[in-house]
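Yeah, one chain of the complex is gone here, protein chain that is, but the others are all in their spots.
Take a look at chain A:
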Amino acid sequence: MSLLQSTQLRATPPASAARRAFIRAWPEFENPAAWLVALILVIMPLIASGFFLIEIFGTTLILGTIALSLMFLAGYGGMVSLMQLTIAGFAAYMVAVFGISANTNISLGWPWWLATPMALALATAFGTLGGALAVRTEGIYTIMITLAIGAAFYYFTNQNWAIFGGHTGINTVATPHFWGIDWRTDIAFYYVTLGVAAICYFAVQYISRAPFGLALQGVRDNPRRMAALGFNVNAHRVAAYAFASFIAALGGVLQVWNYRQISPGSVSVGACIDVLIIAVVGGITRPIGPFIGALIFVLLRTFALDFLVRLGLDGNRFRLLIGLGFLAIVFWSSDGVIGLWQRWRQSQRPRTDRPDGGRGHG
């Protein structure tokens, strides 16, 4: 009886419970800083123009999206894949091969709305196959296999002239024009990258709490127990590679539209490792990490040159700064910049607020 009464008394709470569940599922919606960041990103074309809009923010969003695919695999699945940039590069090459470019002997001249889905599908298939190889291994061997795939693809593109255009690559790749808009003009293209990055970000965030994402985190924590709960662990890992490959492929399509060309230099082993650095520096525990890492990386890459020259050093040593930053992060904050931020927030809070005695995590 008392149970019935208490439910009758609480006529409104179910709504607020639903609201609480919603906030729990989407913590961003109650975070004023997140709204502020979203607002700034949307009105960015009013603040920044040309160079900043595309070279800094557009590039950050593209690299962040590619690094997001690594964050998904490494953070939720415990699989460090060094081939995410290779998958993106594969998609970029496929856009150039199936679409329109100056290399008329290579490009098939399909319209963008056919070439792009084709590129996404092929790159996803490519990444899934690579993943199917990689899931037979664990830890450092996963890194080695995916690095080997990345290196093999780099050398292959260098030497193959029939499809990949050799070391000069494929140039003057056409970008989409429709509804009377040239989508490669700075402002339009900025919104395209922002839209794709936002969709990928929210998709990863959403799936992390869906059965597929939860199971992936279970596989990360204890694959043997997952099998003893009825999960086909390897199938789950391959599916995670497929999903991450699709995100990386989206990043690759944006990248080829951004530079309007693709060459082996864009899929070099060094570039593959840059994606790992971006994800680790930003933090692989949350989907926002790769975007923060990408912003730091792009800012350093762009401005460290001037800064170093002013100090009397070789400007090309900007990687030295990135490397030092990487070392510092690995030493002091295994969960990247977002981990540092969370610990700082925690230390600012009064002691009584902390539910678990103050040990920060996740």
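We adopt the following convention: a residue touches a chain if its C-beta (ideal position, glycine included) is under 8 Å from a C-beta of that chain, and two chains touch if they have at least 3 such contacts; residues count from 1.
Simple rule for what comes next: contacts and distances are computed from a predicted model.
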Report summary line: According to its UniProt record, the missing chain among "Ferredoxin", "Amino acid/amide ABC transporter ATP-binding protein 1 (HAAT family)", "Predicted Zn-dependent peptidase" or "3-oxoacid CoA-transferase subunit B" is "Amino acid/amide ABC transporter ATP-binding protein 1 (HAAT family)"
Query raised in the report: Of the residues listed, A:91, A:226 or A:267, which one is in contact with the missing chain?
Result: A:226
Query raised in the report: If the hidden chain were put back, which of A:152, A:214, A:309 or A:324 would touch it?
Result: A:214
Query raised in the report: Touching the missing chain, which residues of chain A?
Result: 18, 21, 25, 206-207, 209-212, 214-215, 217-218, 220-222, 224-233, 236, 239, 356, 361-362
